[in-house]
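Sharing a structure, written as structure tokens. Questions coming.
The complex appears here without one of its protein chains, the remainder shown in place.
Labels A, B and C are assigned to the chains in the order they are written; within every chain, residues are numbered from 1.
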Amino acid sequence: MFHGIIPPLCTPLTEDGEVDTASLERLCGFLLDAGVHGLFVCGSTGEVSQLTDRARAAALRTVVGTAAGRVPVLAGVVDTATPRVVEHARTARELGADAVVATAPFYVGTALPEVRDHYRRLAAAVDVPVVAYDIPSNVGRKLPAELLGELARDGVIAAVKDSSGDLESFQRLLDATDGTGTACLTGSEKLADLALLRGAHGVVPGLGNIDPHGYLRLHRAAGDGDWDTARREQRRLTRLFAAVTAAADPARVGPVSAALGAFKTALVLRGVIDRADTLPPLLPLTGEETERIATCLADAGLLPEPASRT
Amino acid sequence: MFHGIIPPLCTPLTEDGEVDTASLERLCGFLLDAGVHGLFVCGSTGEVSQLTDRARAAALRTVVGTAAGRVPVLAGVVDTATPRVVEHARTARELGADAVVATAPFYVGTALPEVRDHYRRLAAAVDVPVVAYDIPSNVGRKLPAELLGELARDGVIAAVKDSSGDLESFQRLLDATDGTGTACLTGSEKLADLALLRGAHGVVPGLGNIDPHGYLRLHRAAGDGDWDTARREQRRLTRLFAAVTAAADPARVGPVSAALGAFKTALVLRGVIDRADTLPPLLPLTGEETERIATCLADAGLLPEPASRT
Amino acid sequence: MFHGIIPPLCTPLTEDGEVDTASLERLCGFLLDAGVHGLFVCGSTGEVSQLTDRARAAALRTVVGTAAGRVPVLAGVVDTATPRVVEHARTARELGADAVVATAPFYVGTALPEVRDHYRRLAAAVDVPVVAYDIPSNVGRKLPAELLGELARDGVIAAVKDSSGDLESFQRLLDATDGTGTACLTGSEKLADLALLRGAHGVVPGLGNIDPHGYLRLHRAAGDGDWDTARREQRRLTRLFAAVTAAADPARVGPVSAALGAFKTALVLRGVIDRADTLPPLLPLTGEETERIATCLADAGLLPEPASRT
Partner (left out) sequence: MFHGIIPPLCTPLTEDGEVDTASLERLCGFLLDAGVHGLFVCGSTGEVSQLTDRARAAALRTVVGTAAGRVPVLAGVVDTATPRVVEHARTARELGADAVVATAPFYVGTALPEVRDHYRRLAAAVDVPVVAYDIPSNVGRKLPAELLGELARDGVIAAVKDSSGDLESFQRLLDATDGTGTACLTGSEKLADLALLRGAHGVVPGLGNIDPHGYLRLHRAAGDGDWDTARREQRRLTRLFAAVTAAADPARVGPVSAALGAFKTALVLRGVIDRADTLPPLLPLTGEETERIATCLADAGLLPEPASRT
């Protein structure tokens, strides 16, 4: 179920901050037409931590409906602690998610046995595969490979999404889960080729929202063992990522506003979604920053008709 | 409104993990009888990050009802980002909270202008005083005194709860908010006397759940300028805190399980609440750890009849 | 031996970066005339990590000679690991230091038993009291109170200089070393009154280079139990510290250049030393920044004749 290119979907918004389901359907269509292998809704790229429960449900319902069983739908159930995560997971299950993606608890400090207990309770509470979401930059801790290996062997988790960007620990994860059937996915936009060379089962790249064809080409090259082609495609994607995320002024907004604002702006410029707004506290990009992103896209050949952005 | 001793209430639970409103009423009564100046519900000590929305509402409703206007009720509205925090704040307002207590956004990284925007949007969205909750250990950032001073001058925030334990920055906070009418509260159990000497308007001590009389004596001594008495009381309380929080095995549980488990266990042993359970991922204390806490309380003269704990 | 106000001396430099022994003698004289209780040479404020071994020796020799036994001279022996620290300590002993001040090892990561071993080996290698220097911002770790208590009981250390700014852990240190005769010194410029209220034996304030009289007044008030006077003096000193260290542009230089540059500039303006230069990688203050410091000093009444700085 968990393999290939699985973009973490942006969540398009209406002018009044609600989920723009029509735009979200078009985004799903754009990605499915490109050939992605799965859809991840309510991830960090999807502003899960900014979305109210109602908005999360709206997004998930839309994606499940659009996917219509063609590819698996993974739903983020990100929240601070077990009771809240279990509630999200039950809702996600009811709405048709094929798997739920959960981080370690955050906000309050926990010892490792408490993290273990968290995943075991979650898996026991819902009848849907659990994906462990390892995102130390947001959660403040790294999930140790040993713990993930244990949870994999015991059938508690079905996959791991590793957004740490650390390939040394990714190798330890591959080794620790080897033979368990657990999928190891990388969340790195910039190391996808190397993660695949090491044996990653899939890639969950935020940048895949705006250039899914690039990641699919990379994935095909990797599948063919053509590492030079994979590297060249990766290099192109890395440059695109660097260019679009550099558009925003770092004194004004943080890296998340910069990245998500860039992805949404690019999707607007490519005609996929209607508006580039993000939810507070994320701040929108300025007109000048939007122009910079348009230039990046044109340079990357992702805006075939220059006239389209004037 | 914000002054004196304002304990952050533990949230007692029933056997099936619901809010035990009868125990919570008794806890409020115990603290009000002792003479506390306010009640803070749904703080970190109240397991706000473990409570579902429904449980948060149950706790707040109970505390507002029990306080019955005798002291102000502050309600924690802790969540990852602005839309979710605004929702909690609106609910808290409807349920009768006198103020809402909100951290900076967490989980995704933000730049300072985004934090500023977060508080401004929150204050604009709800007709209730906003208290800025500065708890870097949980949120991953320290709220700068300059930003808090600006928000105070502009009437965005009515108070600050500083749980950083850093008196250098607390002094900067006092200076930055001087003359604005903004209350500066310390969340430190162990530096209350020193914070009051510097000019703190109040103390929000988790340990105040189990020994409110000690903090009230400390507060009175500070009010009298009797810093030697304040220091002696503080020293006693610091030792009590160290003793009860050392009961749990740090290889098994984190510091939050250790502290909250100790507070709830002590409240059970003192006959205030029924059960010492905490919510997952926090793990309960063992029987042996409970015994250690009983010994601490007896040593501190908080269990007048030794027979009561057998 | 370790009590009262013990300034960590700035190390004045000649135009070609050598120790300016004449200026250093004047600085010692200035501080001794003010009535300080000890002199700490080659501390972080003395640029110990910038000084070559030859320069360290020159500074120590000068200070020992000028002190002439009137007050104890503490010598920093800051370096990465035990063999290097032992060499510095032996040299310091030969040059007449009354005590050596040593951090935990840094640069390579160590476990706690290795830190313990470090101090035990150092104490065994030199016949001079060892002061443990707890400066987490520079060393990357906090020395636990339990370890310091053990080293104190075993006679390995004679004092602790706590530059963490954390009064919760300072209280634990006082408790852990209680009854051992070990002196607990705070390195905080801004919490001296509170540390003394808690029982600190002395203060090692970098700002004491430029306003020793203020710290001596604070210390006397604390000795008299007059905490209101102590607090007022502390408040004045804190504002002076904030003002002079804010003179430099943080985009250009780090906080250490800002602080040491400010101290040396103030000493030049007060006529105590000849030049304000620091050693690389620290960058010198600009003319404009120097003017700001002159204004601060004039405002603080430390430049009695305004004409003197034109």
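Note that a contact is a pair of C-beta atoms (placed from the backbone, for glycine too) under 8 Å apart; a residue touches a chain by one contact, two chains touch by 3 or more.
This structure is a prediction, so every number in the text was calculated from the model and none was measured.
Considering the complete complex, the chain that is not shown touches A, C. The chain omitted from view is touched by exactly one of C:Gly29, C:Gly225 or C:Pro250, namely C:Pro250.
In the complete assembly, the contact with the undisplayed chain comes from A:Leu167, out of A:Ala89, A:Leu167 or A:Val204. The set of chain A residues touching the chain not shown comprises 165-168, 171-172, 188, 190-191, 194, 197-198, 225, 227-228, 231, 238, 242.
The missing chain lies against chain C, touching residues 17, 44, 47, 49-53, 55, 78-84, 87, 105-111, 113-115, 117-118, 121, 137-140, 250-257, 279-283.
Simple rule for what comes next: only the chains that are shown with their structure count from here on.
In summary, the pair chain B and chain C forms a contact in which both copies contribute largely the same residue numbers, shared numbers making up over half of all those used. Inter-chain spacing, taken between the CA centroids of chain A and chain C, is 50 Å. Chain B and chain C, compared by their mean Cα positions, are separated by 37 Å.
Annotation for chain A: no residues touch two or more other chains.
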